[in-house]
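The next block holds one structure in the form of structure tokens; read it before the comments.
With one protein chain held back, the other chains of the complex are shown just where they sit.
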Amino acid sequence: MIAFLTAVLASGVRTGTSVLFATLGELFTERAGVLNLGVEGMMLMGAMTGFGVTWLTGNPWLGILAAMVVGGMMALLHAFVALVLRAEQVVSGLALTFLGSGLSAVLGSPLVEVRQVDRIPTWPVPFLSQIPVLGPILFDHNFLVYIGFLLVPLCWFWIYRTRQGLELRAIGENPAAADVQGIKVMRQRILYVAFGGVLAGLGGATLSLALTPTWVEGLISGQGWVAVGLVIFAGWDPIRAMFGSYLFGALRRLPIDLQNFARFRANPSIGYFTGMLPYLFTIVALLTVSIGDIGRRWGAPAALGRAYVREDRDA
Amino acid sequence: MTGSTASGTMPSGRLRLRLEARDQPGLLTHLAVSLLLLVAALLLAGVVMTVAGGNPLDVYRSMFGAGFGSKWGLNDTLVKMVPLTLASLGVALAFRMKMWNIGAEGQLLMGALAASGIALFAVPPDMPQWLALVLMAAAGAAGGAVWGIVPGWLRAQFGVNEIISTLMLNYVALSIVQFFVYGPWGERGFGLTPMFERNTWLPRLTEYADQWSALRGLTLHLGILAVPVAIVFLAILLNRTKFGFEIAMVGDNPDAARYAGVRLRRTMIIVMALSGALAGLAGMNEVSGVVHRLLEHISPGYGYTAIIVAWLGRFNPLAVAVVAFLFGGLIVGADEIQSAGISSLLQGVILFVMVSGNLLIRYRIRLREPETLA
Partner (left out) sequence: MVEMRGISKRFPGVLANDRVDLDVAAGSIHALLGENGAGKSTLMHILSGLYRPDSGTMKVEDRTVSFASPLDAIRAGVGMVHQHFMLVETQTVAENVVLGDRRLGFRMDPSAIRDTVAGLGRESGLDIDPDALIWQLSVGERQRVEIVKMLHRGARLLILDEPTAVLTPQEADTLFDRMRGMARAGRTLLFISHKLNEVMELAETVTVMRQGRVVDTVPKAQVSHRELVRMMVGSPVLFDVTVPPVQQGRKLLSLRSLRVENDRGHTAVDNLSLDLHQREILGVAGVAGNGQRELAEAITGLRKLQAGTIELDGFDVTGSNQRRMIDLGISWVPQDRQHTGTAPNLSIQENFDLKHYRSARRGPFLDRAGQSRRAAALLAKYRVAAAGRHQPVRLLSGGNLQKVILARELSTELRVLVAESPTRGLDVGAIQNVHELLMEQRSRGVAILLLSEDLQEVLSLSDRVAVIHSGRIMGILPRARAEADTIGMLMAGVVPEDMAT
């Protein structure tokens, strides 16, 4: 049983890493007061680009880099439409998702045939990976998982312990207050939206280069949307976002982990129900933070989704 | 945003542009700008296709030909238009109230599932066709409605974000359908159920070829009648009824609606139920009118396309139907060139360009110079 749980948790950490990157990205975007529902589209483009560039160059790290650039560019498109042109953020984000799935399908169609590319290598941390239980869960992974480990505390530090973090929290809560203090609200929002896209692209490439090294249309299968939900579940906090992502990852891998049990092998249709779990988990996670006081304490950035224009007059 | 009093500046080189809100954009402005944007979108998508190594002109020509160029093309387009219109009208209804129901895909699947359940297990072969169809339609609507009520209730009662919950339920619905078509209802593991009995089929035009020979071979089914009925129903609901007025109030300002005594939760749940029911009917139409069985890929993403269609039609029932017709052709065209990717690329680009171009409808752009003072 312990062996099984260890396997579930280890694969949870590994599988959850892609959604973790996307969640952290959306977390910064929303902390800055912008809602970007295009995460799914950005992840798809990231996954396709990462896979394609790796196939062309033979270097998965170049693939990762290209995915991040493409994710960032997609996000800039949203920033332009939603912030500069002030279109409705919900619709602009949806459009980005449609655009991403269409573009990745058309541009990625030759890649579907590709069977094998170099994946991001796995590197068991010397000594630490030998620790029973904890070793396999935490220290026997590919490099991207470790990057995730590093990124979470860095994000936390940035948000709560730096001057930039203070300004970030201000522009999402009360952009007018930040503006009169001389903070360039629009510029910072655009940068954070772009950063969110970079991380979403990374998340997509994590999937196509480390987890399931292939490219098929719609590879992300809703994980971008899960990321948007996990940001709410996490109460816009990177530490909680990490736990949420790994939990999601564990549930996502559960159908495969369960294959080890004869009882489940005998009845494959159970797989359809375990397959629902991560999505139901996202709904239940949202429900738990919506009920009662938690939602009040972990409230959304007050200006989330609202354009800020300085010369708007209170009539 | 404070509506028309909003104005602002965009730095643009050394010239400063000034946005001035139009009070009420006229229909003509709307049409002209939309047409312009459509052309821009086609050009942009063409650039992408060229990059991907295709010839956009050929692609567009064969797509247009396939969708609108012949009697057969129009037939196929209309067949696709039926589920698309129904689902889009459902989405538009919810959007009117600022309920972002993006779960039409799941609601459609659940409608298809429920209707199939009736067809497979509740309709004896000797049941009159009309009765079987009514039962299936009711089940389809109910299946979709349930899938709309759940997120509606979660939102109304607990404030759960409906964008996420409706979307997650799409995946849950797909898993449920897969379970049934591969499991208990399945036939030899191909992901489809056995063919339904004839009395559960929506009649096709070709069945009337004895009277009118021009109809021979046309697969368009009587489900098309649901389109005008749904348009009229929704137009009356939205514009002529007290409930429609409440939807308009909630959509514009929920606080004012509460203040005016609208029961917000009830309204939200009913709207989501109706929205889901329309998508569910679309699912019933597909199983009963087109494939006559339930299969995993019953929908090529009608529920997602419906979001775009609803938005492009500005949530106006008639306009939504017109856009649904055009998008039906788009899907047929994409089938013709055997690339679902092209279809979703075009949809994405069109929506994106229209969303950005909305600015041109809402605002006039003027050079910002000190005006002469009164």
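By written order: A and B. Residues from 1 in each chain.
What we mean here is this: contacts are C-beta pairs under 8 Å (C-beta built on N, C-alpha and C of every residue); 3 or more make two chains touch, one makes a residue touch a chain.
It should be emphasised that the depicted structure is a prediction, and the values quoted were computed from it without experimental measurement.
Q: Which of the visible chains would the unseen chain be in contact with across the whole complex?
A: Answer for the hidden chain's contacts among shown chains: A, B.
Q: From the listed residues A:Val133, A:Ala177 or A:Val284, report the one that touches the chain absent from this view.
A: In the full complex, the listed residue that touches the missing chain is A:Ala177.
Q: In the complete complex, the non-displayed chain touches which residues of chain A?
A: 161-167, 169-170, 173-174, 176-184, 293, 296, 299, 302, 310-311, 313-315
Q: Take the complete complex as the reference. Which residues in chain B touch the chain that isn't displayed?
A: Touching the missing chain: residues 2-5, 7, 20-21, 23-24, 240-245, 248-249, 252-253, 255-263, 370-371, 373-374.
The working rule: only the chains that are shown with their structure count from here on.
Q: Would you kindly tell me how far, in whole Å, the mean C-alpha position of chain B lies from that of chain A?
A: Inter-chain centre distance comes to 28 Å.
Q: For the complex, give me every residue of chain B touching chain A.
A: Of all residues in chain B, those touching chain A are 1-2, 5-10, 48-49, 51-52, 100, 102, 154, 158-161, 163-165, 167-172, 175-176, 178-179, 182-184, 304, 307-308, 311, 339-349, 351-352, 355-356, 358-359.
Q: Would you tell me which residues of chain A are touching chain B in their complex?
A: Going through chain A, the ones touching chain B are 37, 41, 77, 80-81, 84-88, 90-92, 94-103, 105-109, 217, 221-222, 225-226, 228-229, 232, 269, 272-273, 275-276, 279-280, 282-283, 286-287, 290-291, 295, 306-307, 309-315.
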